[in-house]
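With one protein chain withheld, the remaining protein chains of the complex are depicted in position.
Right after this comes subunit A.
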Amino acid sequence: MLLHEIAHCRAGDKGDISTLSLFPHDDADYELLRREITADRVRAHLAERVRGEVLRYELPLLCALQFVCHQALDGGVTTSLALDTHGKTLSSRLLALVV
């Protein structure tokens, strides 16, 4: 199934970094996300756009995973040549990952 079926995501930007916040619709799926959605998988899934390292933070009280993706915005919002300079669409692209 697609990650989209069990989780939702929001993208944020800071310089050339994209933050992707991932949450299960149902708290019971948090362990599944924690097990399956590793930093390496996110990096591989978004490899066309994310050029740097991906760090993952776990926030169990919020049932959240925070992915901090470096070199993700073509140099940064202000000088990027991408159409989506902020990387807003990366959140939905992440949800296309097959779990």
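By our rule, a contact is a pair of C-beta atoms (placed from the backbone, for glycine too) under 8 Å apart; a residue touches a chain by one contact, two chains touch by 3 or more; residues count from 1.
In the analysis below, contacts and distances are computed from a predicted model.
Looking at the choices "Dihydroorotase", "Acyl-CoA dehydrogenase", "Acyclic terpene utilisation N-terminal domain-containing protein" or "Ubiquinol-cytochrome c reductase iron-sulfur subunit", the name in the UniProt record of the chain not drawn here is "Acyclic terpene utilisation N-terminal domain-containing protein". Only one of the listed residues, A:A28, A:A44 or A:L62, touches the absent chain: A:L62. For subunit A, the residues in touch with the chain missing from this view are 4, 8, 10, 12-17, 19, 21, 23, 25, 57, 59, 61-64, 66, 68, 74, 76-79, 81-83.
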